[in-house]
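Omission of a single protein chain aside, the complex is shown with its protein chains in their original locations.
Letters are used for the chains, namely A and B, taken in the order the chains are written, and counting of residues starts over at 1 for each.
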Amino acid sequence: MLNYLLGRLGQALLILAITFTAAFLLLQALPGDAILIKFMNPELGLTADQIADIRASYGADRPIWEQYAHTLGNFLTGNFGYSIQAGVPVRDRLLVSLPPTFQLAGLGFLAAAILAVAIAVLSTAFAWSWLRTVVQSIPSLFISLPVFWLGIMLIQLFSFQLNLVSVISPGPVERLVLPVLTLAIPISAPLAQILIRNIDAVLAQPFVAVARAKGASRQWVLWKHVARNAVLPTLTIAGVLFGELLAGAVVTEAVFGLNGLGSLTYKAVDSHDTGVLQAIVVISAATFVIINLIVDLLYPVFDPRLGARPGAST
Amino acid sequence: MTDTTAPILQRTDGAVAGNRPWRTRLRRLQPGLALAWLVVAVVLAWSIAPDLFTSYSPVDGVAGQQLRPPGAEHWLGTDGLGRDLYARIVHGARHSLTGAVVAVTVGLLLGTTLGLIAGARGGWLDAAVMRLVDTLLAIPSLLLSLSIIVLLGFGTINVAVAVGVVSVARFARLARSEVVRVRRSEYVEAAFGSGGSFIAVLWRHILPNSLTSVIALAALQFGSAILALSTLGFLGYGAPPPTPEWGLLIAEGRNYLSRAWWLTAAPGVVVVVAVLAADRISTSIGRTEP
Partner (left out) sequence: MSARHSERSEESPANSVPLLEIDDLAVAYKVGDAEHRVVRGISFHVDPGEVVALVGESGSGKTTTAQAVLGLLAGNGRVHGGAIRLKGTDIAAWSQRRLDRVRGAVISLIPQDPGSSLNPVRTIGAQLAEILQIHRWGDRRAIQARVLELLTRVGLTPAELRAGQYPHELSGGMRQRVLIAIAVALKPDLIVADEPTSALDVTVQRRILDLIDELRRENGTSVLLVTHDLGVAADRADRLVVLRDGAIQEQGPVRDILVGPKSAYTRQLLADAPSLQTARHRTAAATTEAAIVVESLTHDYPVGGSRARFRAVDDMSFRVLRGTTHAIVGESGSGKTTTARAVAGFLKPTSGRVVIEGIDMTTLRGEALRQFRRKIQLVYQNPFGSLDPRQSIAEIIAEPLLNFEPINRTERARKVRDMMGRVGLPESFLTRRPQALSGGQRQRVAIARALVLDPRVLVLDEAVSALDVTVQAQILALLDELQQALGLTYLFISHDLALVRQIADTVSVMHGGRQVDAGPVATVFENPDSSFTRELIDAIPGKRMPVAA
């Protein structure tokens, strides 16, 4: 067990190291130098020497491995460098941008989970009828919706056609309703698909027939036997779901004009502010890796088969 | 635990139907599948010969025809500059389709090659490739494509390449797991047992049997690519205006949200229908597998 833990931890660290290195090499060492973009602007009228001085002050003239070691050291101590475009520490900008995005993502996930469970439960309710086919194709439709378009359509419907949600100066809750819905609908699709698939797979298991033969009703079987076995595997996509959630939140912010990680990212992309991008990429990869690590460590707690000693299962 | 073999966010659901006889499945699928192929055919025709489908110009507006709602003259209405929306969508098909083809080609070639090598060779090479894939998967897809766009610059093809690179990890992982699955099968061992060399067995058994699901994934990724391209186009990283790229059309329509609903609704519906068609076709490929 200890070997397994250490192995998983090592793997996680390795992925982070590769991510950091790749992000550093691609964003910092390759073309698109943010300093040049900002200061070569003819209106500033800086001479080549002055620009070189500025570059030196950012450490951009040093050998690449030195920059690498320097940046790595900074990242490890929680210092993500300076945003060249804004002239403030990246950490400060992240501290402002992350909370609203995490709030949106968190609420979106909650809504998505509820939606997914509702779809899955509905699909088991109509066993063997055309309604089931309809319900089961909902996830396919949901996942085919472009997030940004969905957001626009929701605004169109609820704000302009139905006048339910005000576009001008909405309240704090009102302002979040449509973004959360926009985010939740596509995210619920993979969850619902996995749930439906797992429920079908578990229902086909002989132990379900045994439970029915005990005299258990369909409802009893669903709650006592199917639910846990079907929900457990969805844990394994938690990491990927986080990535989708973050990407979805970033796009949703763009549609609804919300401030957060999205606007920070777009500004960084437009101005080649690589320090900011690098920090965002590394932090989201780290979150992904940590989520997966937690899932891996928690899984044996929920599934007794994995807590067993190797070889005991035969 | 995270080492699930199938692509995780797959849009289709082949496993549920897996134990029904294939003939039945095929019959039940027919109408939807035919419709899906029809959609693909129409979009393909749009992109090859857009002028056959519309006589309006996609870029030049007609004065006095601004913001006309859908009707007999302008099927899908006109935009703020008096341009026919239907014409813009038809002409835009070429951009979306080209982008999707480039993206899928990049992902398919790079990813499948990596996966095949990793799965067939095993050992340290496998471990190295899979760690690389894990890393690609660890970065949220949108952030990864934005990072690549920063590197390559804006534009249709660059965005398409970025979307393709994001899908490399999926292709690699699927190809590898398929190769590993097929390699473990008894018929591959039997082929070695009847004296087959490594190359012969790879060619006769491992490749044909692993590629079906890879092709199904390619069809699926085709839809995903259209989706991702339209998102990046909407955010303004794709082709510049007045290119009639689908995502850009929706972005432009946003300014007329209160006055012209069709400007956002119509291109969006086209995107959704195209993505659903790719999804349907992918499912059918996955399901006809023996």
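Criterion: contacts are C-beta pairs under 8 Å (C-beta built on N, C-alpha and C of every residue); 3 or more make two chains touch, one makes a residue touch a chain.
What you are looking at is a predicted structure, and each value in this text was computed from that prediction instead of being measured.
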| item | value |
| --- | --- |
| Where the missing chain makes contact, among the chains that are shown | A, B |
| Residue among B:His205, B:Arg254 or B:Arg280 that touches the chain left out of view | B:His205 |
| Hidden-chain contact residue, picked from the options A:Pro63, A:Gly78, A:Pro172 or A:Gly215 | A:Gly215 |
| Contact set of chain A toward the excluded chain (per top definition) | 3, 127-128, 205-207, 209-218, 220, 224-225, 228-229, 232, 302-305, 308, 310-314 |
| Contact set of chain B toward the excluded chain (per top definition) | 20-21, 23-24, 27-28, 185-187, 189-197, 200, 204-205, 208-209, 290 |
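The rule we apply is simple: only the chains that are shown with their structure count from here on.
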| item | value |
| --- | --- |
| Separation of chain A from chain B, taking each centre as the mean of its C-alpha atoms, in whole Å | 21 |
| List of chain A residues in touch with chain B within their complex | 11, 14-15, 18-19, 22-23, 26-27, 30-32, 136, 139-141, 143-149, 152-153, 155-156, 160-161, 189-190, 193, 196-197, 200-201, 204, 235-237, 239-240, 242-244, 246-247, 250-251, 254, 265-266, 269, 272, 274, 277, 280-281, 284-285, 288-289, 292, 295-296, 299 |
| Residues of chain B touching chain A in the complex | 1-2, 4, 8-13, 15-16, 19, 131-132, 134-135, 137-144, 146-151, 223, 227, 230-231, 234-235, 237, 247, 250-251, 253-254, 257-258, 261, 264-265, 268, 271-272, 275-276, 279 |
